[in-house]
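Excluded from the complex is one protein chain; the other protein chains are retained at their positions.
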Amino acid sequence: MGKLVCFGEIMGRFSPPGYLKTIQTNSFQLSFAGGEANVAVSVANYGGDVKFVTKLPDNDLSRRCIRILRGYRVNTDDVIFGGDRMGIYFVEKGASQRPSKIIYDRKYSAISQADPSEFDWDKIFEGAEWFHFTGITPALSENMVCACRDAVKAAKKKGITISCDLNYRKNLWSSKRAGEVMSELMPYVDVCIANEEDAEKVFGIKASNTDVTSGTLNEEGYREVADQLIQRFGVKKVAITLRGSISASDNMWSGILYDGKQFYHSREYKIHLVDRVGGGDSFGGGLIYSLMRGDDDKTAIEFAVAASCLKQATEFDFSESSVSDVELLMNGDASGRVRR
Amino acid sequence: MGKLVCFGEIMGRFSPPGYLKTIQTNSFQLSFAGGEANVAVSVANYGGDVKFVTKLPDNDLSRRCIRILRGYRVNTDDVIFGGDRMGIYFVEKGASQRPSKIIYDRKYSAISQADPSEFDWDKIFEGAEWFHFTGITPALSENMVCACRDAVKAAKKKGITISCDLNYRKNLWSSKRAGEVMSELMPYVDVCIANEEDAEKVFGIKASNTDVTSGTLNEEGYREVADQLIQRFGVKKVAITLRGSISASDNMWSGILYDGKQFYHSREYKIHLVDRVGGGDSFGGGLIYSLMRGDDDKTAIEFAVAASCLKQATEFDFSESSVSDVELLMNGDASGRVRR
Amino acid sequence: MGKLVCFGEIMGRFSPPGYLKTIQTNSFQLSFAGGEANVAVSVANYGGDVKFVTKLPDNDLSRRCIRILRGYRVNTDDVIFGGDRMGIYFVEKGASQRPSKIIYDRKYSAISQADPSEFDWDKIFEGAEWFHFTGITPALSENMVCACRDAVKAAKKKGITISCDLNYRKNLWSSKRAGEVMSELMPYVDVCIANEEDAEKVFGIKASNTDVTSGTLNEEGYREVADQLIQRFGVKKVAITLRGSISASDNMWSGILYDGKQFYHSREYKIHLVDRVGGGDSFGGGLIYSLMRGDDDKTAIEFAVAASCLKQATEFDFSESSVSDVELLMNGDASGRVRR
Amino acid sequence: MGKLVCFGEIMGRFSPPGYLKTIQTNSFQLSFAGGEANVAVSVANYGGDVKFVTKLPDNDLSRRCIRILRGYRVNTDDVIFGGDRMGIYFVEKGASQRPSKIIYDRKYSAISQADPSEFDWDKIFEGAEWFHFTGITPALSENMVCACRDAVKAAKKKGITISCDLNYRKNLWSSKRAGEVMSELMPYVDVCIANEEDAEKVFGIKASNTDVTSGTLNEEGYREVADQLIQRFGVKKVAITLRGSISASDNMWSGILYDGKQFYHSREYKIHLVDRVGGGDSFGGGLIYSLMRGDDDKTAIEFAVAASCLKQATEFDFSESSVSDVELLMNGDASGRVRR
Amino acid sequence: MGKLVCFGEIMGRFSPPGYLKTIQTNSFQLSFAGGEANVAVSVANYGGDVKFVTKLPDNDLSRRCIRILRGYRVNTDDVIFGGDRMGIYFVEKGASQRPSKIIYDRKYSAISQADPSEFDWDKIFEGAEWFHFTGITPALSENMVCACRDAVKAAKKKGITISCDLNYRKNLWSSKRAGEVMSELMPYVDVCIANEEDAEKVFGIKASNTDVTSGTLNEEGYREVADQLIQRFGVKKVAITLRGSISASDNMWSGILYDGKQFYHSREYKIHLVDRVGGGDSFGGGLIYSLMRGDDDKTAIEFAVAASCLKQATEFDFSESSVSDVELLMNGDASGRVRR
Partner (left out) sequence: MGKLVCFGEIMGRFSPPGYLKTIQTNSFQLSFAGGEANVAVSVANYGGDVKFVTKLPDNDLSRRCIRILRGYRVNTDDVIFGGDRMGIYFVEKGASQRPSKIIYDRKYSAISQADPSEFDWDKIFEGAEWFHFTGITPALSENMVCACRDAVKAAKKKGITISCDLNYRKNLWSSKRAGEVMSELMPYVDVCIANEEDAEKVFGIKASNTDVTSGTLNEEGYREVADQLIQRFGVKKVAITLRGSISASDNMWSGILYDGKQFYHSREYKIHLVDRVGGGDSFGGGLIYSLMRGDDDKTAIEFAVAASCLKQATEFDFSESSVSDVELLMNGDASGRVRR
């Protein structure tokens, strides 16, 4: 199995203990996370060879972040040091009818202000087989739009497979600007990942007969969404996660994978949530790992959904599952019996 | 919107971490709470102008309590300092079939031993529009029976709206004594609040066809209860919370509001509980706020029930919701989707 | 009510906070537990007179363990000090589809290496009425096989009632060796306790029409299992716990008790789990206590199942329930309403 | 060595983490302590046979307290259950020039309101050799004055040695009332323990040439104090602790023991304090243990001072030292080198 | 006593537990602090009437900050909401030879980007008697240079006393720029506060015969510094803190106050540090309070130094002392004896 390169922002995540709200507490756990870093850690945990590329300020907070990533066997040799700050965010965990709430303080982060020329893609992609980024990276700044453009071009030239998780963030850019930029980047993308809302928010492609807020998701509608993405941008595969939000404590979770011919809808899990943030990224990580090791599409979507089901029963953004953990679940044992 | 005055005891609440029992732990979180203080904080959080009146001993524990209340924008200028002690209680959180358990150590508290003459109601009620107390206050001592009598008379004279939450506490007084005292106070009350058991425990008014322990609550029966309270005491509105206790982890939750003519039964929520203590008070806080700002009864009961639903998905006694948090839920989004 | 003697290993249990995995945390809570120690604590909590016998190394960790046991009113006068180490284990709590996971580090523990002659059973059993051990003890080492053999012989000679929880542990011995040893010990046993898998794993006695991993448990099949244990070994009563594992967060829980004539299947509880480890032991503790105080079989199985239901809504291995806690539940109040 | 009986109040102690002030924190550690309970635990830790007598309310907080005491091998069989509440107090740890600060909430405690007749001293003193109480107990209430009078009379009749730590508490009674009561009780006392201020505060016996606030303590002056206590009340031995308070972080610590003939001033320790509360009680515990096992006065005072030096380098009120810990220090090794 | 207005940045401070370094931990305590906010809290704690003016982003972190300030009785009515972010910083506590270390992430904070016109000084200063700011505020941005210029002009016009703590921060501006700006602002200042290095760093005014790194501070040299500040800028009083840094655990601490005629050097304290950050601000707070209530200069400098001595034995930036706490120390009791 070849090398995966992930490119994007990594932030400090401050979490109150248990179900406390940010406004209630003076005690926080600091972890690190980001759409692409989460994928990097997932794949490294499965045993993959992964490099994570970003820019971080030169201080002890960044050094802690690097120490943590290195601990997960993620290569950080191409991380650039400099700039003003690391983005941070606060995640208060919801419960029952009370929604989880995220406060971002990521503006002016080192990577968002980085010059595109700081990233030497030829060197970064040496020996790489797969490149992954998300829609968050170009949303950070115009500089990052350029950096992503440079990256996908360099990757394509080297014959590297490219995956992109649309990951629309309304705080970072408008649907209009997202649509413009992503439309330019998508033709380079081989595998497009999205959640049940992204395609509509970014490209205006809406699943028919679906109401996300009421939790009614229509399988056929998402096949059409996937098909349109394939038609419009020439992507080879589209994977979409389908979250049915019963409450902040319980979610339905499944995924689809479509290559224009075969359509797979995975097993659906009812998850009693521990921490749902990072769920989509662990889906991406599972999918990329499974496809990189040569699994067929049916296996890949089941692996991705089982992996991300386990992640959502795990604290913090990073997946902590091994391949055997995931396979145990996808092969049917969801009983949660004690393993001794 | 005018000023709300709340009068009653505030206590130190010691909570073990997570689901530990009091007997298992040496680690406690200290928060402050009380039937009327909880209402005060609720309404202050919504932006209301609130004064809380009590008596506390002159020590650092009280100073911490005052610091906390002031932080919530509750006016504490009329708190009296003196007396022997602040009441405390220990709340161990139940789960599944294991019930939550409260140990009170509130006897001899400064307020319970306060002389009624210490409270200068004319001064306290200056500029007030609404006065709230609960059945806990007169239950504390005969002195407090007098203080409540003084308070409702002074309030009535000034044309202040009076609300009372029956809040029957069997550890503090007998049903008989409660009935005598509350029967004397109720004629002054405009808005009477109760839970599914209070009317029976205090006045012997029982909902027909209802078995609280089995969780079967009969809507029609509670309309009759409300009607009898209106008939017997001349209160203008009666609001009753209806808790269906599936287990210590999951409860059904709704409320009714009746003014003798229009009867409203709110939407019912299934709550996966975080901390149910203070649930009734946050209902009272929501109701009073909504009525004070001029909402109609239908809106008021939905606001109150949504507010108290959110509170029960929140740690500690105090509601931490804003008006927009509550309105988001009462307007239909109970999906608990992450808010970014 | 007479004295109960429990014999076996007690270990240090390290638990990460909340739902963190062992690999995610540097923070652990240390409690102490073991199949027989858990039973000892259960019965001592109900007010029983209990002695716990084991061997522990002579260090402060053991002294802490003894301090804790003594706190629960368990007599530790016959604990032997010496040997190399106390066994330890790590329990990470699962959630939803993510299973709980136990890492054992119990090899070379003082008790596993103890010489059988170190235990003076005549002295230990002075004044005893009931002796309890589990299949874990002989599984520790050949020395412990001897010690158990010595113990049951000495107990039988003194007319002491003997109970044994099969408690099969695949990490400690093979099904084959377990079958050989337990077949030798069972003829001394009066009350045999097992979970839904033990009889099959140890003696090859399988419940018909039952699939443990899918959660389908067949009542009639377990009556047959109990009957075979009675037929084969002459035990007087067989009690079996039936766990239906919906997920790592929710389990169905009931038990059966059979004496060859009367068959009782208890009420079944749906438990929202707090900590399921030690569930079976608290069942054993409840059963032994109830039988020791002279309850009939129907009461005993209901007491045992209610006791172990409450334990699984309680943190750590030890039951923390009183007799009245258990009786409240078995008499029907599973509503989890707050007790003040 | 015979049995020691200790009689007095035990309270819940709430401690903020580290050096936080009570007003700064919502997080507390709960331990249990009291002048006589601290002595009981000290002696039990040394291996002595100790009974602690008190009255506690019938609730889980008391049950936790009893569990803790039992864990230390303190016999609690004669603890009476009933009454309203357990006294509590808050200890914030000072540092440097900032003094430690204690907030008491002990009024109305079960023991302070107990009827003297509830204590059956004949039964309590069965098999006892030594009885210990402190001046705090009679200071609690007039009822406790009677109870102490009953106790010392009963003890004297049985030929039991009696020790009393004067332990003057200005919050509980005036110097005048203390002088009256203690003057009545002292004639029964064999061993009188005091700190550098008690004799003056209770009996007006002041050490010459000494200024406690400036830290100047005059050895000769304290010999005179001891001598006067012997002359006035006929006590056999007087032991006085001498604390030189450099700051809230560093104290000088020594003690004297005088029997009217031989005067011993112990080695003096400079202590970098961990927790000085309970220091005097651990001195009393060390002294009583050493005298009970038959040590000469020189050994006893060195044992007591070394024991209480170690306690003040230990968290919470209870001494956690073994005999060998104390002897190692009193025999000269104060280097604090790591023990492996 | 009149009203004090403080103007400046308030930041979130993240502190690792105990002596852990930032790079070692994932656990942080969040408090709030800033040079002027610390002064505001000090004076409010003494009972003063204080308003704090700043700009904060409109999110829950700011709402928590406001809640905390309000709890201390600081008026926050003129805080402006808007802008991108709240500045944060990480403080790792040094010990012995290991220095404390602060990582700032304050760039782009809401206040640093605020438009000077957002602050309506006429309204802000209504009823004010004293205005305090520090050199940190103009160091934040050119906009804040203007805002400070506007503020001092408006204050001067209203006859408000102005104090300024030079508080030089090399990360925010160069000595050159600091000198230019502060030279323009100083002519408006009545009371100038500085530490042992500020005058040299900002204005090049160096104390003779002093080596800060070696801890040798020359009293006479600092009188000269004060004198030059008075001569050059016409300030009425100069107060300088003198820190002799023995190690990260122990510091010498005193202060001088000079009005051009009378020179006072306070008592010097040897402080065993708990948290030295905010020490200078608590000195400023003590000085301003003492002068505002009309103390003479000798009292004021002793009050300021005692107050800041206590602060440095207290966790976090805020002073938690009352007037009586400070007066007890300045009147001579530095023994740290327990206060009950």
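In order of appearance the chains are A, B, C, D and E, and numbering begins at 1 in each one.
Everything that follows uses one rule, which is that contacts are C-beta pairs under 8 Å (C-beta built on N, C-alpha and C of every residue); 3 or more make two chains touch, one makes a residue touch a chain.
Keep in mind that what you see is a predicted model, and the values were worked out from it rather than measured.
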Quiz prompt | Touching partners, among the displayed chains, of the absent chain | solution = A, C, D, E
Quiz item: Which of E:100, E:228 or E:299 sits in contact with the chain that's absent?
Solution: E:100
Self-check item: Of E:175, E:228, E:245 or E:299, the residue in touch with the unshown chain
Solution: E:245
Quiz item: Given the full complex, what residues of chain E touch the hidden partner chain?
Solution: 18-21, 23-24, 94-102, 104, 169-171, 213-215, 245-250, 276-277
Quiz item: Footprint of the hidden chain on chain D, which residues?
Solution: 18, 269, 271-274, 306, 309-310, 312-316, 320, 325, 329, 332-340
Self-check item: Positions on chain A where the hidden chain makes contact
Solution: 67-68, 70-73
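The rule is short, and it goes like this: only the chains that are shown with their structure count from here on.
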Practice problem: Check every other chain and keep only those touching both chain C and chain D; list them. | Solution: B
Exercise. Can you grab the rotation angle between chain A and chain D? Superpose on CA, round to the nearest 5°.
Key: 180
Quiz item: How far is the middle of chain B from the middle of chain C, if each middle is the mean of its Cα atoms, in Å?
Solution: 44
Quiz prompt | Of all residues in chain C, the ones touching two or more other chains | solution = 18
Self-check item: In contact (per the touch rule at the top): chain pairs
Solution: A-B, A-C, A-E, B-C, B-D, B-E, C-D, D-E
